[in-house]
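Take a look at the structure below.
A single protein chain has been removed from this complex, and every other one stays in its place.
Read from first to last, the chains carry the letters A, B and C; within each, the first residue is number 1.
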Amino acid sequence: MRKQYFKQEEGAPEPLRCTVERVARFEEVDALGIVWHGRYPSYFEDGRVLLGEKYGIGYLDLYRQEIIAPIKQMHVDYQRPLQFSDPFTIEAILHWSDAVRLNHEFILRNAAGEITTTGYTVQLLMDPEHNVLMVPPPFYQEFRERWQAGELT
Amino acid sequence: MRKQYFKQEEGAPEPLRCTVERVARFEEVDALGIVWHGRYPSYFEDGRVLLGEKYGIGYLDLYRQEIIAPIKQMHVDYQRPLQFSDPFTIEAILHWSDAVRLNHEFILRNAAGEITTTGYTVQLLMDPEHNVLMVPPPFYQEFRERWQAGELT
Amino acid sequence: MRKQYFKQEEGAPEPLRCTVERVARFEEVDALGIVWHGRYPSYFEDGRVLLGEKYGIGYLDLYRQEIIAPIKQMHVDYQRPLQFSDPFTIEAILHWSDAVRLNHEFILRNAAGEITTTGYTVQLLMDPEHNVLMVPPPFYQEFRERWQAGELT
Partner (left out) sequence: MRKQYFKQEEGAPEPLRCTVERVARFEEVDALGIVWHGRYPSYFEDGRVLLGEKYGIGYLDLYRQEIIAPIKQMHVDYQRPLQFSDPFTIEAILHWSDAVRLNHEFILRNAAGEITTTGYTVQLLMDPEHNVLMVPPPFYQEFRERWQAGELT
């Protein structure tokens, strides 16, 4: 059974999702013939970047708003290894949070549809002086209202 | 206050420790001018490798015993960023476990001695056919006995 | 004008080609906001791997034949930088050689079709004991004959 990394808050809208297709690259594989455990943050990022672009809260969207969103926490659970040239998918799932933070869950699956790896990242929003934003900035508030209204799919 | 990643088991010997000195490399820094969050698994590994070599349970020691120790779980908490050419230390701490697993904690500190990043990894021991070892193999049992006896420092 | 990395040998068949589409990833960009120069070997490899798979001389094909093909030489000419999220293409071009070696040329182009980077790699074929093969092994000889006969496109 899959771990529940984030508790669904009451009255929260459904999570946002998107999926990236990938193939394990030669340089990602270690001397044991499996993808080195330290490559998975880059796989997670592939999913997070695509989801951000899809919903207008990507790195470049934040940059234009003069906001940065550093990673505060990252977690990975390794269940099955991947080998060179294995195709796999990365599903990124953005969970609603009442706080000003981005809670992403990630699920990697192999060609057989089996879960190989899961994990999550937590990001805070900050202004250029690295002050944590406690109140959502306008563009982010708007994104949340559209999400809550069911306009994002 | 630092998180307690692993509960100290009753009657367990003191954790084993060692520290690596490093400098943040140019290629480790991202477009925001800080070490990219996905580089920290390699910093953790620098600490884990040195500790393994010091106590005879390193990658090459395991290899000679035909044992592999894949990472099953990894966690990182990011507290302060590192920038290009910042010196820092990586303290690796091996916590005792009654189970056949390697529980490493990591603490990174900057030149001012401030904690920048903490985290942990959990490894299982497996035979070459990827069967999880439930009973400690002889060389590992011996290592544990010496640790318990206070012979490792 | 593009450099001519490999001289076309007389009577040699046309080079083999294939093209990969990519987007510059966040972790590939350095503190100056451009793709770090040391990431391009992995871009070249993306092209080389695809061409190898397409024509049956990929890493896994060689592995099955108990042959390795280590890189002996690599060269990169950087003309225009790439930035985060820039789409680009990697064209891999395998040039004919009478010697037992793989001579790949690489051409990267941005979305405007401008050449951003070019380069090449040279690989020798070796047996598992790291002896350089001076005579083409059967599977490779067959590949060359089909290439020479114009059967590969």
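The rule we apply is simple: a residue touches a chain if its C-beta (ideal position, glycine included) is under 8 Å from a C-beta of that chain, and two chains touch if they have at least 3 such contacts.
Note that this is a predicted model, so its numbers are computed, not measured.
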| item | value |
| --- | --- |
| Contact residue for the chain not shown (choose from A:11, A:33 or A:128) | A:33 |
| Among B:60, B:99 or B:132, residue touching the chain not depicted | B:60 |
| Residues from chain C at the interface with the omitted partner, ascending | 32, 34, 37-38, 41-42, 45, 68, 70-78, 81, 121 |
| Chain A residues touching the omitted chain (full complex) | 26-27, 29-31, 33, 36, 38, 84 |
| Chain not shown, touching residues in chain B | 25-27, 42, 45-46, 49, 53, 59-60, 84-85 |
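What we mean here is this: only the chains that are shown with their structure count from here on.
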| item | value |
| --- | --- |
| Fitting chain B to chain C on CA atoms, where both chains share a sequence, rotation angle to nearest 5 degrees | 180 |
| Chain ID, smallest distance between chain and overall C-alpha centroids | A |
| From chain B, the most remote chain by mean C-alpha position | C |
| Chain B and chain C, separation of their C-alpha mean positions in angstrom | 38 |
| Chain centre separation in whole Å, for chain C relative to chain A (CA means) | 33 |
| Two or more partner chains touched - positions in chain B | 38 |
